[in-house]
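Below you will find the structure I want to go over with you.
One protein chain omitted, others in place.
Letters are used for the chains, namely A, B and C, taken in the order the chains are written, and counting of residues starts over at 1 for each.
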Amino acid sequence: MDYNILIGGAAGQGVETLSSVFEKVLQRNGFKVFSIRDYMSRVRGGHNFVQIRFGDQELFSHADELDGIIALNEETVELHIGRLKADGFVICDKQVAHADDRVMALPLVEVARRVGNARVSGSVALGAALALLGIPATEVEAVYSKIFRPDIAKQNAEAALEGSKLVQPRYNLSLPVDNLSLSKNSLSLPKGGESILINGNQAIALGALAAGCKFYSAYPMTPSTSIMNYLASKMLDAEIVVEQAEDEIAAINMAIGASYAGARAMTGTSGGGFSLMVEGLGLAGMLEVPLVIAEVQRPGPVTGFPTRTEQGDLKFVISASQGEFPRMVIAPRNAEDAFYQTVRAFNLADKYQIPVILLSDQFLADSTVTIKPFDFDGIRHERYITHTVEDKPYKRYKITPTGVSPRVIPGKIPGVTVLVDSDEHDEYGHITESAEVRRQMVDKRLRKLEYLKQELQEPWFLGDDDFDVLILAWGSTWGPLAEAVSMLNSRQRTRYAALVFGDVWPLPTKLLVEKAKKAKKIINVEQNATGQLASLVAEVAGIFCDFSVLKYDGRPMSPRYIFEKVREKE
Amino acid sequence: MDYNILIGGAAGQGVETLSSVFEKVLQRNGFKVFSIRDYMSRVRGGHNFVQIRFGDQELFSHADELDGIIALNEETVELHIGRLKADGFVICDKQVAHADDRVMALPLVEVARRVGNARVSGSVALGAALALLGIPATEVEAVYSKIFRPDIAKQNAEAALEGSKLVQPRYNLSLPVDNLSLSKNSLSLPKGGESILINGNQAIALGALAAGCKFYSAYPMTPSTSIMNYLASKMLDAEIVVEQAEDEIAAINMAIGASYAGARAMTGTSGGGFSLMVEGLGLAGMLEVPLVIAEVQRPGPVTGFPTRTEQGDLKFVISASQGEFPRMVIAPRNAEDAFYQTVRAFNLADKYQIPVILLSDQFLADSTVTIKPFDFDGIRHERYITHTVEDKPYKRYKITPTGVSPRVIPGKIPGVTVLVDSDEHDEYGHITESAEVRRQMVDKRLRKLEYLKQELQEPWFLGDDDFDVLILAWGSTWGPLAEAVSMLNSRQRTRYAALVFGDVWPLPTKLLVEKAKKAKKIINVEQNATGQLASLVAEVAGIFCDFSVLKYDGRPMSPRYIFEKVREKE
Amino acid sequence: MSNTNYVISETAWCPGCGNFNILEALKNALEILGKKPHEVLIVGGIGQAAKTPQYINTNGFCGLHGRALPAAVGAKMVNKDLTVIVHTGDGDSYGEGGNHFIHNIRRNVDITHFVHDNQIYGLTKGQASPTTDLGHVTEVQIAGNINPPLNPVLLAIALGAGFVARAFSGDKEHLTSIMVEAIKHKGYSLVDILQPCVSFNKVNTFQWYSKRVYKLDESYDPTDKLKAMEKAMEWGDRIPIGIIYREEKPTYCDKIEFLREGPPLIDRPVDIQKIKGYLNDFI
Partner (left out) sequence: MSNTNYVISETAWCPGCGNFNILEALKNALEILGKKPHEVLIVGGIGQAAKTPQYINTNGFCGLHGRALPAAVGAKMVNKDLTVIVHTGDGDSYGEGGNHFIHNIRRNVDITHFVHDNQIYGLTKGQASPTTDLGHVTEVQIAGNINPPLNPVLLAIALGAGFVARAFSGDKEHLTSIMVEAIKHKGYSLVDILQPCVSFNKVNTFQWYSKRVYKLDESYDPTDKLKAMEKAMEWGDRIPIGIIYREEKPTYCDKIEFLREGPPLIDRPVDIQKIKGYLNDFI
């Protein structure tokens, strides 16, 4: 059982606040939530909406069909009523013109004014919606007090209460909530505490903090900025430097400087900023300085669609920067994965002394989901730092069987100095012109890539072993795809299975080869126009897809979209 | 018949000047010449050398074995005598210690002093070498007067004359020179005029001028700088803006601005600068502004080996920048190809309104070769510019079957304005948020890539149709490979053929598929460590190489190197 | 010619934003100068201000964040007949684009640079820009901005710009007249335009600026560089607006004969026989 409510309006009308209150109330009532955000690259006007899907089972994706619409303006009704179920509802102000009997035109603004502030009309609508759905409004006030100052919180709560009186319950969606596993933990979590409601960027930011990241430098860029925002909010408490750089080039070079000096360091951006970091990426590769970079994709080329989603940068990030050096690229598949992969990224960056890129996207970055709280107890910080030195002078680039050289932090061992150089260098970090040393150093660096392969995580497998068609995907399409595969298989016809890659470079091929052998047909499902995973798979494993399901209009694929497109080709 | 002379010394000792005089004298005596330059990333000291190979047949590559060494210091003898043939010679000053009877220790400095300037001792050596080889010194004075002011030229010529008296002729290499085809042309060329002596960068620069390039902005970076230098030397005469930018980001954005405004525009750099141009590359792609970029590769990552050679940036340039857009990448195979491909690059950039990258490398950039003068009469400038507009307002991004929209130059049609935008835009260039328009625009841009495929030039085929093993290569390895294939086939054993790609993106596959089918074995020969062409071929054509011959020590592959490495695997 | 030449499409700006006045002033200035739409090129980077080319019917180039200046000078160098104007934000001009700002002042190409200086990153929702006041709290500068703002007017004068002015979007007439002078100036001209951002800058509001700005009058001599630098440093309770520094100097194109004389570069045919003659360099 799940429901799907859309909240829409112009930028500046408070869609975002209203939605996050709604989500939190749902969460605290024990529901599982999955919401997506569709907004325009502007501050006022235009049209923004959030789709909040909730139910009693875990949700991995949004859906197209709507059970309800909360419309803060007329445009919202027009734009979305086509997707409303026959028995769905629309809540809007009575000023809004309509000719559909599913529309409930309520005196939202009037009530808000009565409460004392016309601007809380959204909360009136919220109260009405909750009442209609039969969801207890008990948590509303608590949520408001978490985000507003007391007087404003009170006003909004009152508005919600008044709103609830405008309608009769039509659904009865209250859930019995009791298994508050977390509250038994050291934390004192209120009701609903068995889940956290988090988006992909917050999960990355929290992962970075959990990994002991002490330095984050970035330049604002949608949709990556909220990583910086969350980290900044913890700057003083967690004692992490969060520095807004003058440009992305500075951002990455600062982070490399900080990492060289011994801090776990990270930068984040979207494709355009990453373009400017390309030389810095190579610097981390050549200096063998650990670095974590979050690249939160949006549709390109260049400025493209700043607030929308795409998986268009895969081939770019795996081959960015001149010359050849090891790097790792991980595409988190959901918020939980984003957290743990971020921690893993820091550990692998340190272990192999390489840059690790977290390749996320706007869909994952901005969609919120309820998941079980992250397990902090399993987190290990492995720094791979040496405190004693055998060779004098110290060989920063000592040739070793794995290619990884013992790392000393500058200033930490009296008498030992650490020299790094972006020119080709010898074991001491001194510039060389020698052909022989060059060969050894290239081999050393590339050997790390070979050893890195032992760390690779095979893609997630969806479906049963007994399948006809294999679907290949990566990153955030996991959610919609998981549901699409269930939908496809529930028909008892062609049987589908899927591999969803998280580690995309180096690309793990064991499971891929194994499953591809059994497949009668292979389909790649990607949020881009050229099928970048498919060409990577062709290159690396010699496996060719039979056809592609691609979407590149900036809007995320829904389970139904994938279902339809795949079925078309059956 | 060919000879191979090495001229070596410390940076600042005049190796470069001496070598270019030697080359010119050889050229004017009717020889075919091929020289490579091996220098260090420093201004004084260290060790630099030039290897001048010459003969009566066209030469495409350098060779390893030496017939003679002109050593400006002792180190040169030590470093290179191991490669000297048993009957070879070394010319050096008598101060140089030696214990090899091939060494001719001459009073070079003494003679130079006698002529009046100790610094012309190199010219004394030159005179001696020419005399030894039996090459008439007649052109020496003319060449000096072309590069020096009269008094210095005279002094050097005299030094050469005196030098010639120090030795007895051992060879007799004078050639009958008469077919001065070019001098019958409008130009008045002296003896030897049937050939030009040019390097890869000069060929690109001259190609740009021939294509009508009117704007070149760049930031200095070895080994691309000599493109800017040559263009700057013609700036006033050819009326081309040559602007040194504050950084590479400015360089590419200036060029895009100039091209938008209607000039043929170009920028040039090496891998590090290209890293900084990545966002600009995408801008040209998104705005659909024609642009030519020369990327002259050197070994990476990052600073790497600034003055040496590698083919390490193939995958980088074909996938650089966020999002998906059409581009073309051409890897010139020799100086002649570099010239014509540059002209072609400008024409294709204009025709498809895309960025075109010329992917060269230090080996091609700095090696000089005698070739027949370029054919200027066949050069056409196709601008594909519209002077009338049907739609009002003008649709800069009109959707068309080929994806190419009629291009108006701003300011040229009264009442018509031209709007371009790096955000996703509609046909007028206005920002859009529409999913439908987005889809259409992505399709439009990618359609250009499809149409572009009709322009592709198949790779050059070396060898006979009747082969066992197929070698795949790209760009400047063509020269050494051509000779290596002859060497391999002259043994009358396994028969070899090769495909050498010039157009590398999009990759033409017709000939590749055809030849690969016949091959018993496929080998890729590349100047990099990971076999980037091989993976591109795997990705695009599903063809996998059986083994690789790779070199990544910054020194170019010689024919013999390829021969040996291939033979090892027979 | 009337204002209606510069058709405006619906903007994505917030109601009350200072950008509207700047756009109006620009249109008025172009009208006063008698420019036709196709003779003008407006170049923007990325940001709210940088959307200006979208909202006026002239030639328009919205390039990359921070990179408006290089594109603008490239266009001007090859077509000197175009009136080239850059409209972009403080973040774009002084942050991401800082290096181009410095060096294009040195080049002195005849373009005009209007910076919509709202002392904030508008489009990305309110982070500190290089001109944000000390102590200004944002979601990133959670404890208040700790980096002293740079003074673009002082910087431009120090770097040798020949026309440096400050204006305020709230005084459209004054702004228009400064714009007219700036466009007329031969060479690079900078106008730093104080512009309230009603959505993200709650510190430097319309009132904040209105209370502080005062117009430089006749008694002020904008040709004394040292005095101008002193004047440029005035900020806080009283902020001078007007032309702070002015000096005629040869432009980039003046210094290169083939650009100075004759038709724009893009109108000259290629003399292929001349180029062919360069083969002589290689024999």
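Keep this in mind: a contact is a pair of C-beta atoms (placed from the backbone, for glycine too) under 8 Å apart; a residue touches a chain by one contact, two chains touch by 3 or more.
Fair warning: this is a prediction, and the values are worked out from it, not measured in the lab.
Peer 1: Checking the contacts here: which visible chains does the omitted one touch?
Peer 2: For the complete complex, the undisplayed chain touches A, B, C.
Peer 1: Would you indicate which residue among A:45, A:136 or A:410 is in contact with the undisplayed chain?
Peer 2: From the options A:45, A:136 or A:410, the contact with the absent chain belongs to A:410.
Peer 1: Decide which residue listed in A:79, A:137 or A:431 touches the omitted chain of the complex.
Peer 2: Going through A:79, A:137 or A:431 one by one, A:431 is the residue touching the chain not shown.
Peer 1: Of the listed residues A:280, A:312 or A:531, which contacts the missing chain in the full complex?
Peer 2: A:280
Peer 1: Using the document's definition of touch, tell me which of B:246, B:324, B:483 or B:526 contacts the absent chain.
Peer 2: B:246
Peer 1: From the listed residues B:43, B:86 or B:99, report the one that touches the chain absent from this view.
Peer 2: B:43
Peer 1: Name every residue on chain B in touch with the hidden partner chain.
Peer 2: Residues 12, 40-46, 219-222, 225, 228-229, 232-233, 235-236, 242, 244, 246-247, 272, 302-303 of chain B touch the chain that is not shown.
Peer 1: May I ask you to list the residues on chain A that touch the chain which is not drawn?
Peer 2: Its contact residues with the unshown chain are 27-28, 182, 186-187, 189-190, 192-193, 195-198, 202, 206, 209-210, 212, 214-215, 217, 234, 236-239, 241, 243, 245-247, 249-251, 253-263, 265, 279-280, 283, 287, 373-374, 376, 379, 381, 393, 409-423, 429-431.
Peer 1: At which residues does chain C meet the chain that is not included here?
Peer 2: Contact residues on chain C toward the absent chain are 94-96, 98-99, 102-103, 106-108, 130, 143, 146-151, 154-155, 158-160, 226, 229-230, 252, 255-256.
FYI, only the chains that are shown with their structure count from here on.
Peer 1: Any idea how many Å lie between the Cα centroids of chain B and chain C?
Peer 2: From the centre of chain B to the centre of chain C is 41 Å.
Peer 1: CA centre of chain A versus CA centre of chain B: separation in Å?
Peer 2: 44
Peer 1: Mark out which residues of chain A touch at least two other chains, giving numbers and ranges.
Peer 2: Residues 40-41, 46, 272, 302-303.
Peer 1: Can you list every residue of chain C that touches 2 or more other chains, as numbers and ranges?
Peer 2: 12, 46, 62, 64
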